[in-house]
Each structure stands twice: as structure tokens, then as C-alpha cells.
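Only one protein chain is missing; all other protein chains are in place.
Then we have chain A:
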Amino acid sequence: MITKRIIPCLDVRNDHVVKGIQFKNHKIVGSIVDLAQKYSEEGADELVFYDITASTDGSTVSKEWVSKISDVINIPFCVAGGIKSVNDARSILNLGADKVSINTPALENPNLIRELSLEFGSQCVVIGMDIKTIDGKSFLFAKTGNELTAHSTEILALDWIRKVQKLGAGEVVINSMNQDGMKNGYDISLLNELSKVCTLPMIASGGAGSDDHFINVFANTNVDGALAASIFHNNEYSIQDIKTSLQSNKINIRTSL
């Protein structure tokens, strides 16, 4: 059967991988190409690059760096941030990306999901969902790249999943804003709630702080992959460390045969 995926997420600004603390004070972590190569060699199953310059200020940023990634790695990767049209997506896919992930533009124009999946196939279309649970109800948030623009859409996450499935999405990334940056584990109850209606591959995001958190999310939910950033960027764990722990807990992962 298909294996569970470990997916490092890299935030990109001005051709570098950065990390910020609560949307501010972005520090350069390293070069895009070097980190892509490092994670790929360590056994990452896939990479996600999130262009944080593009999504909140409305600009269209050159994505030439995408081609540099496809020159050095031979595992799948997804690009997120600032993709608002079929043409935006086409240029990124032609530079070598396998999928594009859209978040706010999908909320503003749901029909974009249908257009993208008809043009490129649903396997290219990932929907990023930033979700905050308030009084037991889970709502979609938009423009979350900047604390000044982030706001609730008052759309229920469950309803949004049902809708994007119908429109032809190929995967959903569930980012729990309650857990994001807390490093105390993925949002198990949110993931289980959303799994009930989801027939698409689902990726957990937000909250990874240790190998136990990966074990927990795969043992207790139906997710297909787990995304994480700082745990890898800070060199707290390597991809291989996480995979070794998962393997000893009988989680089905890709290893060398």
C-alpha cells in the first residue's frame, strides 16, 4: 500500500528560505537549492515551497527559482503562494513543479479549482486550508501570510472540503492555526473531524515539535502525510530520525529496500 509522506515546508522570500516568528522578523535559513537538495537526500518524500512574498501584497513575483529546484532534485514538489490563474499555474508547472497549492485565491474564486483541474488534472491541484477552531467550530481563514490581513471567512472547514472535492481538487493541506508554531503536536481532533468527509489525500500541518508528534498523527488519524518546517530547519531532527521512529512504530513509510 501507499506509504505515509514526510514533507518539509520551506518558506521562500527573495530567493532564500526564511523563517519568521509570528509573521515578522524573517531570518534567512539558507539557500533554496541547498536545502532542497539536503532534504531530498535525507529521504523527504516531497517538498513544499511557500512563496511568502507573493500572497499577501498582491504582487506577481518571478518564480525562476522553481526551475533551479527541479534541476537539483528528483522527488515531487509543490509551490504555493500568489497563484491566482491558470496561467500562473502553468508557468510554475512548466518550470518543473508537480503541483500548485492555492489558498486565498480559491476562497475568492472557487471556480479556479475547476479550471486548474480541467487544465492540468486534479493531481496538480492542492488546496491549502488555514483553519482556526473557535468555540468548537472550525473556520477557514484567508490572507494568513500577514497578521494585519488575516481574517475569518466564516466558511466552515467541513463545508469547504466538500466543495473543493466537487470542484476537482486533488489534495488538501490542513493547517491548524491553533497549533501552528506551538510545537505540541498536530491537531488530531480537527484532522479526525475533517477526515470523515474527505475522500482526497489529506496532509496535516501545524504543531510538529518531536518525532512522537509524527507517530501520533499517523497512528490516530487517517492523514496521508505530515508537513513540518522548523523542526527540520532548526536541525532538531533529520528526516531520517523521524522515519526511523515511524518505522519502529510500524507506520508504513518509504525506506530504502
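To be clear about the criterion, a residue touches a chain if its C-beta (ideal position, glycine included) is under 8 Å from a C-beta of that chain, and two chains touch if they have at least 3 such contacts; residues count from 1.
Methods note: contacts and distances are computed from a predicted model.
Participant: Using the UniProt record as the reference, specify the protein name of the hidden chain from among "Protein FixA", "Imidazole glycerol phosphate synthase subunit HisH", "Transmembrane protein" or "YceI family protein".
Facilitator: For the chain not displayed, UniProt's protein name is "Imidazole glycerol phosphate synthase subunit HisH".
Participant: Per the definition of touch given earlier, which of A:96, A:110 or A:181 contacts the omitted chain?
Facilitator: The single option touching the absent chain is A:96.
Participant: Can you work out which residue in A:33, A:177, A:200 or A:251 touches the chain that's missing from view?
Facilitator: Candidates A:33, A:177, A:200 or A:251; residue touching the omitted chain: A:200.
Participant: One chain isn't shown here. Among A:33, A:75 or A:177, which residue touches it?
Facilitator: A:75
Participant: Under the stated touch rule, tell me which residues of chain A contact the chain that is not displayed.
Facilitator: 1-5, 40, 45-46, 67, 70-71, 74-76, 90, 93-98, 118, 120-124, 170-171, 195-202, 222, 224-225, 254-255, 257
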